[in-house]
Every structure is written in C-alpha cells, then in structure tokens.
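One chain of protein is taken out of this complex; the other chains stay put.
A and B are the chain letters, set down in written order, and residue numbers restart from 1 in every chain.
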Amino acid sequence: MKIRKLLRSSILPIYGYFFFAFVYAPILLIVVFSFNSNPVNMMIWEDFTFDWYKTIFGFTSAATESALYLDSTDQLYAAVKNSLVVALVTTAVATVFGTALALAIARFRFRFKPFYRALMFMPMIMPDILLGIALLIFFVSVGIELSVFTIIIGHCTFLVSYVFIVVSARIADMDEALEEASADLGANSWVTFRRVTLPMIMPGVVGGALLAFIISMDDLVITYFIAGVDSQTLPVFIYGMLRRGIKPEINAIATIMLLFSLIIASVGLYMRARKA
Amino acid sequence: MVGRDTSQGRKMLSLLGLLAPPTVFLGVFFITPLAIMVIYSFLEPGLYGGVVWNFYDLNYGRILGWADTRYEKFDPVYLTIFLRSVRLALTTVLLSLVICYPAAFWISRMPQGRKNFFLFLITLPFFVSLVVRLFAWVLILRPTGFLNQALMEIGMIAEPLNLIFTDTAVVIGMTYVFIPFMFLPLYASIEKLDMSLVEASADLGATRLQTFRRIILPVTLPGIVGGSIIVFIPSLGNFIVPSVLGGAKVMMIGNLIEQQFLSARNWPFGSALGMMVMAAVLLLLMIYVRMMTREEEYSTAAKVKES
Partner (left out) sequence: MSPILSVKDATKRYSTPEGGTITALDGVSLDVQPNEFVTLLGPSGCGKTTLLRTISGFEDLEGGSIEIDGATVTHLPAHRRPVNTVFQRYALFPHLSIARNVAYSLEVAGLKRAEIGSRVGEMLELVGLDGFGDRKINQLSGGQQQRVALARSLVARPKILLLDEPLSALDKNLRQKMQQELKTLQEEVGIAFVFVTHDQEEALTMSDRVAVLSDGKIQQFGTPEDLYRRPRNEFVARFLGAGNLLGATVSECKDAGAIALLESGQVAHLPSTDAACGEKIKLLIRPEDVRMDCTKDAGALRFEGTVRQVLFVGTDYIVHIETDDGTELKATLRPRAEDRGAITAPGARITLFVQQEALHPVTSAKVA
C-alpha cells in the first residue's frame, strides 16, 4: 500500500524532470558538440576543440585548414549585421507606434476603437507565411526592391501588435486616478504624460521593446520572403546553411546565438521580477 | 465656453498625433498588401510569374475540384496536401497538450519560489532562435545523428533507422517548437484551479478519474482550448519545420505556397492556397467564439435563475 502511494506521489515529479529533459536536452546537445573536433561525423565525440569558434571569427586552424567548411565568414558577418540593424530599427519604430496606439485606445474616446483592436489582433491569428507572401506581392508590384529596408517594414507591420499588447496590459494595470491626481495637482496633460503616465508604463514599454527585438532577431518566415539576395538576416542565413548540408560550424554559431538570446531574455525577465 | 473648446481641440490634436503615424504605416504596409493578396488569388497567372488582370476562379478550382478542362483534369493532390497539413497540425496540438498538461499541473502545485524558477525555465527556450532549436532535432534524428549513433552504440540496432524526413519527425519538431505556446495558457488556467474543488469532489465520493473528468477538465478547458488554438495556427501554415525535418518527403501546405512563390512563380495560385489557410484559421476561430459565447450565455442564464 505504502509503495503504491509513494509511486503515485512521485510519478508527477519524475514526469516533470523528463519534460524538462525533453525541452533542454536538444539545446544542450548543440552546446556540447560545438566543442567536438570530429569533422566527419559531429555526433561522434572525438576531442575537445575551439576550432569551430575560431573558424567563425575568421581564424583558420588545423582542423579547418584542409577544408574550409564555412562558405565565407563575410556572409555570416553581413547576416549578423543585417539582423542587428533590422532588429534595432524595427524595435524603435514598433515601440513608438505600438505605445502610441495603446495610449490612444486606453486614454481617448473615439469611434474606430473596435477597428484598431481588430487590427492589432490580426497578426496574432494570421499564420506568418500569409503576411510574408502578401508583403512580397506588394513590394514587387509597387516596385520596391527587396532589401534591409523592406525587411524592416515587414517586421514593423506585425511587431507593432506585440508592443501594443504588452503596453496595453501595463496601462490596464495602472490606476487611472493617478492621472487625475496629477491634473488635480495642477499639471496639464503634457506634464501629466511626462511625469506620471510615461514613468508608470515604462516597464511595459521596455518589455515590449525587448520582445520586439527578440522576435525581430529570430524571425525567419516573413524575412525569408522579403529579404533580397544581399540582405539575408542571420536566421535566413542559417536556414540556408541547413538546407545545403550540415557543417560543424553551425553548432558554434548556434551556441553563440543561444548565449545571446539567453542574456537578453534573462535581462528582460529580471527586470520584470524586480518590478514585481 | 472658450476654455472647453480649446481643451477639446487640444485633445483631438494629441489623439491625431498618436493615431495618424501608425495608421498610415499599417494602412499602407499591412492592410494594402493583404488586400492585394486577396485580389491576386482571383487573377489569372501570367507567364514567368506575372499576372493577367482577368477575373479567374480556377486558382481555387485547382484546389477544390473544378479544373481548366482545356488543359488538365482535376487533381486532388492539393486537397490531399491541405488535409495532411490539417492532420499534422492537429497531431501537433494533441501531442503538445498531452506533454504539457501534467507538467503544468506539477509546476502549479509547487511553492511560490520554485514555481517562478521553473516557469522561467519554460519561457527561456521561447527566446532561443527557432532555427537553432530545429537544427538540434536535425542533429538528433539524422541517419548519422545522435539517436541512431546511441542506439547502434548500445547494440539495439545494426543499421541506422530512417527517423528524419517523416511525418513523425515533422510533428516532433513542431511540438518541440510550440511547447511554450501550449504550456503558458494551460498553466494559467490550471493554476487558477482551486484545489478545494478537487477535495470537495473527493469528499462527495468521486473517484480520482471522475474528479478529473467532471471537475478538473471542465475548469481548465479555457486553457486547453486557448493553447490548442495558438499552437494550431502556426502549425497549419508552417513551412520551415517540414522543409528542415520533412525534406522533400513531407510536404505541407506552407511548402506548397513557398514553392508557388519562389520556384513555380505562380503567385495567384499561391495566394489562393494562402487564402485556404486563412479560411481554415477563421473557421476555427469562429467555432471558438461561438463556444465561448454559448458558455457565457449559459452562465448568465444561471445567474438570472439565481436572482
């Protein structure tokens, strides 16, 4: 009897650890094998090496001298640069637009609110691929050449919604009486916005911006359709590499990306925890 | 009177300042492209990727059953691919639900501090690049991949198994990628579950299974439905996962659309395929809204009865 009870009470935790193993093992696998020196089969452990990292940063080494695996580090750098430019510009634009819309909807009375709510909801329910092809048709038929610029426009169209939702949630949490109190104490609407509203919704704005940055850095589907030949972003570049055949450097690139996104995510989640 | 007019006027001006830039931007770069896509799906494909500005219903005809009889017979291959996509997306939803439900339950019963830590661990992979997470499964499932190597090492198999480029591989990949989408809404509704309800049910003589079926499941249903929808939508139109883990063998509607745009260059047909995906999503959402409003009516009716 006792054993059955023990079994029943520990079955959920045991399952839980399996669940986390399923979530994390594949990621850890990449990290571990990014240090494997076996150039033929990267899943058979040979020796510990930094060679693949060296290759990425442009140093040739013993293992890679014979066969240059990475097509060109220049392409990789260009992709990283494109990704950063796109993500930074997109984040700035989407944050301003999304916050403006969230403020307008929460703090003003006007007739087309349901329209704007639906508009902000649309990217959430629309499969990415649709926006990707729609933008491709649009840019080509209007005659705008595909480039980093078109990627930025494409990312902004759906990331405005993400910022809007995060900021709106924050505004909804805010006591409206604070703004009334400010007006009551003699502040006009601009002073109230600068001294009360903006500081209060700032965590939401920063959170929305971080989310927009991460999603923009990671977007593949929409970018895939509207990136020009010379304007690949990092995800598109890696996707291309995957399709051409897997090479050990991808492990190292992936590990670095992993580290990068974990740092950003940790900063964001830490900020949220500190607020609460 | 003057004071009122100027303050109203200033209010209008600031509203305009907030609304106008995003409205113009989204009008031009979001609404217009989608509208053009809808129009495209009714246009005749021209040679080499162009369009002819004629009304043309055969893009949909090719998919749904009426073909251009001059050149071809109706081929249900597109319908087959569409239905397979629906099937794979539903399997993904089901699998991720089964995987996440017990885990969400486990975490929801932890003390606060540990709970937050484990929730953090769940959200973290969401921030890891999608391609990277898929790449991990390529490494695992390839003929020379981790799983086959491990199984051969311990002698369970002599020849590498054919794991990658199968329906299963695609479903596993999509499940893995969308687990946070399923987990968070599920967790939100499971955490709200009042454990005294479970105790009350047991107290009234229900077995564990009865309690689960009659109390826990109905109470957590909103989370189940919500999670299922946000997993289903990106699964249905997906083309990255099938192209990485399914190769040429497993084609989903997303791959077909990609082909029409980037290699076959039949944009009107691709648009029509895209509209099919959108129609499926809208149908699903309509059912969801109907369900939710009916539930609401039911609960308000109950309240009216009470009073």
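Just so we're on the same page, contacts are C-beta pairs under 8 Å (C-beta built on N, C-alpha and C of every residue); 3 or more make two chains touch, one makes a residue touch a chain.
Model, not experiment: these values are computed from the prediction.
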item: Residue in contact with the excluded chain [from A:25, A:124, A:183 or A:259]; value: A:183
item: Residue touching the undisplayed chain, where the options are A:21, A:118, A:191 or A:263; value: A:191
item: On subunit A, residues whose C-beta touches the chain left out of the figure; value: 175, 177-178, 180-188, 191-192, 195-196, 199-200
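Throughout what follows, only the chains that are shown with their structure count from here on.
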item: Inter-centroid spacing, subunit B versus subunit A (mean Cα positions, whole Å); value: 18
item: Contact footprint of subunit A on subunit B as seen in their complex; value: 10-11, 14-15, 17-19, 21-22, 25-26, 29-34, 36-37, 40, 99-100, 102-103, 105-107, 116, 118, 120-140, 142, 144-146, 149, 176, 179, 233-234, 236-240, 243-244, 254, 257-258, 261-262, 267, 270-271, 274, 277-278, 281, 285
item: Parts of subunit A lying in touch with subunit B, wherever the complex brings them together; value: 12-13, 15-16, 19-20, 22-24, 26-27, 29-30, 33, 41-44, 96-98, 100-101, 103-104, 108, 110, 119, 122, 125-131, 133-138, 141, 153-154, 156-158, 160, 189, 214, 217-218, 220-221, 224-225, 234-235, 238-239, 242-243, 246, 250-251, 254, 257-258, 261-262, 264-265, 269, 273
